[in-house]
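On to chain A.
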Amino acid sequence: MNEQPFQIQTVVRVRGLAKTFVLHNRGGAELPVFSGLDMDVAAGECVVLAGPSGCGKSSLMRCLYGNYAPSGGTVELRHGQSWLDLSEASPRQVIAVRRSTIGYVSQFLRVIPRVSTLELVSEPLRRLGFSRALADDRARQLLDRLALPERLWHLPPSTFSGGEQQRVNVARGLIAPRPVLLLDEPTASLDPRNRQTVVDLIGRARDDGAAIIGIFHDAEVRDAVATRSFDLGTCRPQRAPEEMAT
Partner candidate 1 sequence: MSDDLLLSVRGAGKRYGSRWACRNVSFDLHPGEVLAVVGESGSGKTTLLKLLSMRLALDEGSVHYAARPDGSGPGGLRDLADLSEARQRMLSRTEWGFVDQNPRDGLRMAVSAGANVAERLMVLGAEHYGRLRDEARDWMGRVELAGDRIDDMPSEFSGGMQQRLQIARNLVTRPRLVFMDEPTSGLDVSVQARLLDLLRSLVDDLGLACVVVTHDLAVARLLAHRMLVMKDGAVVESGLTDRVLDDPHHPYTQLLVSSVLMP
Partner candidate 2 sequence: MTGPSASTPLEPSAIHQGEHDYNFGFLDEQTKRHIRRALLKAVAIPGCQVPFGGREMPLPYGWGTGGIQVTASLIGREDVLKVIDQGADGTVNAVNIRRFFARTTSVRTTTRTELASIIQTRHRIPEKALHEGQILVFQVPMPEPLFRLEPRRAETIKLHSLAEYGLMSVRLYEDIAQLGAISRTYDYPVQVNGRYLMSPSPIPKFDNPKLHMSPALQLFGAGREKRLYAVPPYTPVRSLAFDDHPFEVQRWDQACGLCGSAVSFLDEVVIDDAGGRMFVCSDTDHCSGPGIARDPQSAETLAPSGAPASLVPSP
């Protein structure tokens, strides 16, 4: 069977993706977000999502992660040696995909009580089977690189500042090498120096062959990491004729 050329190895394939929210508590009001969305992302690419606020960039990311269930279309990922449609996948499959294939750095750190920063950051490696010692070591290196003070490592991040929490987020999201990375404003709340560190980390991951899809409001960051942009503005969802008139 033909192998794809080395330079072009698609790992994310989106076809006809649509998302509409139905708000039953508002009398069944429908909130269309996007529809008919097609997108291919290859290894080594960093695609920045563009479009005005509210056009569904975050929703698309969440669909790519299995966090939102699309209303239509498919989200195919190269998982291991085969393709998997995330929109049809069982919860077990999604969890397996998240463990080894997709990483996600969000803007919000979900804090679990009593779990230390070090544990949070090393967990993705442990889930892949790395020993605790190795995982903790790698976590320390990464936190050090991100200039998170050592005295914070054994503390749960609930009392950290926004910038500190964001660095923990980034560390957790990037520690395990993954074929696909989803980054939602990874440099929010970071000062210039830390921002640069994160940019370096993203660049490194991209150069190592990760397919990255990201939302970056900061133009500098965007220019530093992105290889191309994808505009969601072209995916306006179909509106009902009555609405079009207004």
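In this section, contacts are C-beta pairs under 8 Å (C-beta built on N, C-alpha and C of every residue); 3 or more make two chains touch, one makes a residue touch a chain; residues count from 1.
The candidates came about this way: all candidates are chains of the complex that A comes from, given by their letters.
In this text the structure is predicted, and so the values were computed from the model without any measurement.
Student: Chain A in this complex: which of 1 or 2 touches it?
Tutor: 1
Student: If you look only at chain A, which of its residues touch candidate 1 in the complex?
Tutor: Contact set of chain A toward candidate 1: 21-25, 62, 66-69, 91-92, 94-96, 112-115.
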